[in-house]
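Every protein chain but one is kept in place in this view of the complex.
Note that the chains take the letters A and B in the order they are written out, and that residue 1 is the start of every chain.
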Amino acid sequence: MVRRGLWLSATGLLGLAAVYVLALEFTPIEVRQGPAQKIFYLHVPAAWCALLAFSLVGVASALYLWLKDARLDRFGAASAEVGLAFSAVMLTTGPIWAKPIWGTWWTWDARLTLTLFVFFLFVGYLGLRAAVHDPAERARFSAVVGILGMLLVPFIHLSVYLFRTLHPQPIVLKPSAPSLPPEMLSTLVISTLVFTVLYLGFVTTRYGLALADELREEARDAG
Amino acid sequence: MPDSLRLALAIAAKDIRAELRSRTALQSALVFAALVLVVFNFARDPTVLSATDLAASVLWVTFALAAMVALNRAFNVERENAALDGLLLAPVPREALFLGKLLANLAFVGTVELVTLPLFTLFFNVSLGAALPGLVGVMALATIGFVSIGTIFSAMAVRTRFAELLLPVLLLPFMVPPLIAAVQVTSRLLSGRPLSEMWGWLRLLALYDIVFVTLCMLVFSAVVDE
Partner (left out) sequence: MLRLLAGLMRPTAGEIRVLGRPLTRGEARTRRAIGLLSHQSFLYDDLTLLENLTFAARLYGLERPGELAAAALDRAGLGDRLGEVPRRLSRGLTQRAAIARALIHDPRVLLLDEPFTGLDANAADRLRADLHTRLGHGLGVVLVTHHLAEAWDLASRVAVLVEGRWAAYEPRAGALETFLPRYLGLIGA
């Protein structure tokens, strides 16, 4: 399984290189924001993958508590680690993009705020896993955090929404224009697909590694 | 009175009695809250910021931090002599056990909040007056929310080595929505704004409480039962 994961990841990385070329050479430069806008092609797909990873952790958690299948727990852990990486990418590309465009490093817009929380929830989830040694207990506890976290997301969203409607915000350029010219849209879509492949590749690899670790532990205990 | 409720109250009463005897957590939390307020007081420049702008935030940050200190106690008491096993052995529905712990925790955190409030008005020269009933109401709503999640997480964290570190890391993201809502409502209350401006936030708090108290009650069994 590790090998399959590595192949997928390698494909994804090749795809990523292609995206870089595509974004830098072949996609037009956005008029108002200039070349810096191109980080958008990394930022948005990374955010998408982080949220995808997070939702899957939530779903796997709920299913685990119902079915008690260790594979679900292993998947949740793998997805959380990969999700953490992607949300870190999103959180670093966000400010890098924001500074030249808006002159500020950070803004509490819905997407950034949500990803920040998802990042912290991942940290908590993985921290808890690291602190609990019994595998069954670790699986149960992680599942509880996964479910609670999944239900927190709508509340974060609601809070941000309420905050913005009741607080007049300074007019800022929106990170993604509502209507993109076709070349930009296609680059974005391609990038998103590549990132999804990367996600699948990384998660498969990580899952495979975790499985291999467990099998090795069992062999050592039995021997 | 239904059995579950009676059991929950018995458990809560036991917790409160045990804590009143040893008083360790309550004292730590109260002292901590007072210290935090003092730090905030000295950290601000009274000529630049009026008290009411910052007041609500300061109050709720203090409450949140003190709650964290108090929450660690909840399941620590059950580690003595494996008392938790004694509870789990008995025909006590896990939801009743959770409710009992929740009520006891609410009593503790509530006490810390109610003692901190007059200190706050003292340090920050804020007059509560007409805002008081509303303030107590929003304190109750927000506290129920984050204490219920805090109860679940402290049940998990207490089994690990770094409980005092893990609990905040897990809990803080969950405290943010009720904290934001509470701060918004509190600052409006203190400024004498009309109720209509707070409705959205109050509804968020109520919804949060309903969702998470129910959910925590349901998943509690997964935390304590092997």
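The rule is short, and it goes like this: contacts are C-beta pairs under 8 Å (C-beta built on N, C-alpha and C of every residue); 3 or more make two chains touch, one makes a residue touch a chain.
Given the structure is predicted, the values throughout are model-derived calculations rather than measurements.
Visitor: Based on the whole assembly, the unshown chain contacts which displayed chains?
Guide: B
Visitor: Looking at the whole complex, which of B:A18, B:A140 or B:L207 touches the chain that is not displayed?
Guide: B:A18
Visitor: Can you say which of B:A74, B:L87 or B:I144 touches the chain missing from this structure?
Guide: B:L87
Visitor: Sort through B:A29, B:A55, B:V77 or B:L202 and give me the one touching the missing partner chain.
Guide: Of these options, the touching residue for the absent chain is B:V77.
Visitor: Determine and list the chain B residues touching the chain excluded from the picture.
Guide: Residues of chain B in touch with the missing chain: 3, 6-7, 10, 14, 17-18, 21-22, 77, 80-83, 85-93, 221, 225-226.
Keep in mind that, in the parts below, only the chains that are shown with their structure count from here on.
Visitor: Per the contact definition, I'd like the list of chain B residues that touch chain A in the complex.
Guide: Listed in rising order, the residues are 149, 152, 156-157, 159-162, 166, 169-170, 172-174, 176-177, 180-181, 184, 197, 200-201, 204, 207-208, 211-212, 215-216, 219, 222-223, 226.
Visitor: Quick check on the complex: what are the chain A residues that touch chain B?
Guide: Against chain B, chain A makes touches at 65, 117, 120-121, 123-124, 127-128, 131-132, 136-137, 140-141, 143-145, 147-149, 151-152, 155-156, 158-159, 162-163, 165-166.
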